[in-house]
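Okay, handing you the structure first.
Heads up, one of the protein chains got dropped from this complex, but the rest are sitting where they should.
Here the chain labels run A, B and C in written order, and each chain numbers its own residues starting at 1.
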Amino acid sequence: MAEMTYADAVREGLAEEMRRDRLVWALGEDLSTGHTSSSASQYKGLIDEFGPQRIVNAPISESTIMGSAVGAAVAGTRPIADLRSIDFGMCAIDELVNQAAKIRYMFGGQARVPLMARMAIGARRGAAAQHSQSYEAWFVHVPGLIVVTPATPADGKGLLKSSIRCDDPVVFMEHKELWGAKGEVSADADHLVPLGQARMARMGSDITIVAWSRMALLAEQAAAALAADGIDAEVIDLRTLWPWDREAVFTSVRKTGRLLVPQEAVLAGGFAGEVAATVAEELGTVLKTPIRRLGAPRMPVPYAPPLEDEYRITEKHIAGAARAMLGR
Amino acid sequence: MAEMTYADAVREGLAEEMRRDRLVWALGEDLSTGHTSSSASQYKGLIDEFGPQRIVNAPISESTIMGSAVGAAVAGTRPIADLRSIDFGMCAIDELVNQAAKIRYMFGGQARVPLMARMAIGARRGAAAQHSQSYEAWFVHVPGLIVVTPATPADGKGLLKSSIRCDDPVVFMEHKELWGAKGEVSADADHLVPLGQARMARMGSDITIVAWSRMALLAEQAAAALAADGIDAEVIDLRTLWPWDREAVFTSVRKTGRLLVPQEAVLAGGFAGEVAATVAEELGTVLKTPIRRLGAPRMPVPYAPPLEDEYRITEKHIAGAARAMLGR
Amino acid sequence: MPAPTQAATDHTNQTERIFGLFKTMLLIRAFEEAAHQLLTEGLVHGSVHQSIGQEAISVAVCGNLRRDDLIQSNHRGHAHAIAKGANPTAMMKELLGRAGGTNGGKGGSMHIADFSVGMLGANGILADGMGLAAGAAHAVTLKGEDKIVGVFVGDGSTNRGPFYEALNWAKVFHLPLLIVCEDNGYASTTATRGVTAGGGPAVRAASFDIPVVSVDGNDLLAMDAAAATLIERIRNGGGPHFLHAATYRLKGHVSRDPGLYRPKGELEARWDHEPVRRAEAWLAEQGVTPTEIAAARAAAQERIAGGVAAARAAPFPDPKVAYADVQDVGGPSWPK
Partner (left out) sequence: MPAPTQAATDHTNQTERIFGLFKTMLLIRAFEEAAHQLLTEGLVHGSVHQSIGQEAISVAVCGNLRRDDLIQSNHRGHAHAIAKGANPTAMMKELLGRAGGTNGGKGGSMHIADFSVGMLGANGILADGMGLAAGAAHAVTLKGEDKIVGVFVGDGSTNRGPFYEALNWAKVFHLPLLIVCEDNGYASTTATRGVTAGGGPAVRAASFDIPVVSVDGNDLLAMDAAAATLIERIRNGGGPHFLHAATYRLKGHVSRDPGLYRPKGELEARWDHEPVRRAEAWLAEQGVTPTEIAAARAAAQERIAGGVAAARAAPFPDPKVAYADVQDVGGPSWPK
């Protein structure tokens, strides 16, 4: 174990996988040059070890970054298509949804599409409407895709490695504000975090808080604040949104009888709805109080800090909602 | 009132709006020629009345069909960007999500984007994975967009007209299998169906079925079958998914205590989850039985009829689920 | 860059070679006619995009590729598949949605793929094959293979952005890619000339410094020669090349389309230039007898008729098949 940043952890994970399998490669804008500046620091130094054939500096061509990754995956390699963020990923949705997600199925299993579509989510201070979006929920709705949203450096590394080894297309969504966050990370090059398994971030008995990505960390902070008030919250970090760990959530809700699902994305149509609806269907009779979701108001992300603060869900909102659910 | 097909109704609605406002125009592939063949029949004859300046035959350039519609809307016209179906619409997601939906807001209200993005949804027999998708749920999750899914010819016409007159971008999603369906339609050129208002398709007291687009018609069929068994189902056709008519649904669920939400799209991450989660939050305590959703298995749409039948939710599934909820 | 003319000289028996390609054209023609027939009988679901009139392009390109070379097809893909060596009977089963179809009944006409012969799939989204093919060529390079990749793209599809991105991409990364533009003058019901600025796909491709050859795509010999030359150059490390083949689709956009958007007389005039008849005339000049031609035609029709019979007789897939091959982790479970 060693303490490192999220960016270092995922870079190490990528390097390990590239050493392990020479058909693993990455393509994206500024991948081999960006680390000298502000972008693509999670690829820092990889060009020196792996060269320009495997750390490919792409033209500004999002459709073809994704489209050629699909073709290269079908033809037997394991590309990491880096779109930088889901905002730019919007320019490659067709290739991801109509091609990557469907090829194995519509060709009757003749082909596999072992690619990773790397597209960060999240609002970073002052990034405004076109650089702050979170659309992880979209890809849950697309058959054929796996959706990964790691919150910690350890999970970033462990899930990145599992995603690369996965034979199906994985949408890998880091949070832009987490690359600088630090945490303990295993040094074992074979340490994988399995796809589809939640992390029990905190055990508790009064209420279940289910979250993912950066919001899982805020949920942990909220739980700490709630503990000071004598409320014992259980926090589940889903880590993978498809498939999501229904059993972990069900077990917890059966225990606590209360479910709160905060998300950073706009509330309407978000993944919290899927979790809430599923629990309402399956455990509707064990709930002690109605389920509660939290999410951003349905507005583009505004620029000025006081406006942006209206968009953001914080640990305070989470703790407040939990208190309300417990009648405190 | 006159009986006509859905295709005729929406075409009439478009013609009326084009007569009313000379800045209403439509652009898309094969718009002026397609009606001689199998595509774009809902534009039949409009080229003769309105000419090639307003019924614009576009190159195969989905990004620019949408992108130029955004620019033309911002510059004061009312374009109808016809992408034919959401499958091809995938090629224009960026322009819709990053531009159309955000411009009014991020420019601080200086601009309006009165465009209609016309993108049909739904599986048509044998159309397979890339021509059968339903992604109405995605656009509910995008602030700035209005999402319309009319089921009947009358609503097709009335909502098309309201959408054209709307000053914000509307995603208008017809169902591919409905264009040939017939129904009574008002001949009044000022008959509008308001955005955001549900249609009470059938009154009932035992269970509330909330649906939209073609599934609303199947829900009505299911309700008829249920009536024969003595089950009195209320059917609400949402018609507009954003904003959706929460009050109509709440009122009904308060009355019946039971909610079933069937959708054609893949269940996971679909709009039924949003409805279910909202009702679970708001009316969790009045429910007599847990909410139930229905939706397609999370698989691309397969081609062979017996496989495609596995994908489809039918009136039988709806009736069966309703019976199970009532313990019959 | 002048059109090459000498490419076929290394074939010891030109007549035999062309006769071979001709037989594949007959097979495609018979397949397409049968597919439409089955559609009208209600046995083919969805729609059928025929390549009648465009057969020479597929057979010339694929006839110069190795079996382990790869091709990326589009919505009008039957000809590409047959020319690359896919089994027409398995294809016909696929059109009928039967077990034993190339895709197990999951894809249908617009998604036929046969990876065993390097046919990476038809594709219902126009121009997307360009990026996929560039990626496959990238993979070939990374793996150090000497395969090349061919991609077919319609004239109308070349107005989509991904076409240009992929041209640039292929050139920048010097990929072993042959781009074949089947320019039949129409995109669905729209004449492409009216929606295409300037000199069209060939001129545009050249602006990326990709060598371009323009050929009469209905002239089997010219097509064969051009394909042979370009494929050899690509195999020798010459990077991407562009083959612009002028042709005409003699049927509707989909087989049910009556084609009413065409100017009067156009279709009839074009039948005189169709590739099968022209190749037949050339073969006759070389001394191939009418009996030999008739036998070839009969053989093609018989093979397709056999495929049709087998497809009609084949069972539908088990419904459980619908739940397979979505994804290893998180796939759907049966029953729904």
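Annotations
Keep this in mind: contacts are C-beta pairs under 8 Å (C-beta built on N, C-alpha and C of every residue); 3 or more make two chains touch, one makes a residue touch a chain.
Every value quoted in this text rests on a predicted model; they were computed, and no experiment measured them.
One chain is not displayed; in the complete assembly it touches the shown chains A, B, C. Within the set A:I55, A:A75, A:L115 or A:A128, the residue that contacts the chain not displayed is A:A128. For the options A:G45, A:P59, A:G180 or A:P194, the residue in contact with the chain missing from this view is A:P59.
Of the residues in chain A, those that touch the hidden partner chain are 29-30, 33-34, 36-40, 57-64, 87-88, 90-91, 124-131, 296-300, 302-311. Residues 159-165, 167-168, 171-172, 194-199, 203-204, 206-210 of chain C touch the missing chain (whole complex, contact as defined above). The missing chain lies against chain B, touching residues 23, 25, 53-54, 56, 58-59, 61, 63-64, 66-77, 79, 94-95, 98-99, 103-111, 143-146, 166-168, 195-196, 242-243.
Here, only the chains that are shown with their structure count from here on.
With chains reduced to the mean position of their C-alpha atoms, the one farthest from chain B is C.
Chain geometry summary: the mean Cα position of chain A and that of chain C are 40 Å apart. Inter-chain centre distance (chain A to chain B, centres taken as mean C-alpha positions): 30 Å. Contact of a single residue of chain A with at least two other chains is seen at positions 94, 98, 105-106, 143-144, 242. Residue positions of chain C with contacts to 2 or more other chains are 101, 103, 105-107, 111, 123-125, 161, 326, 330, 332.
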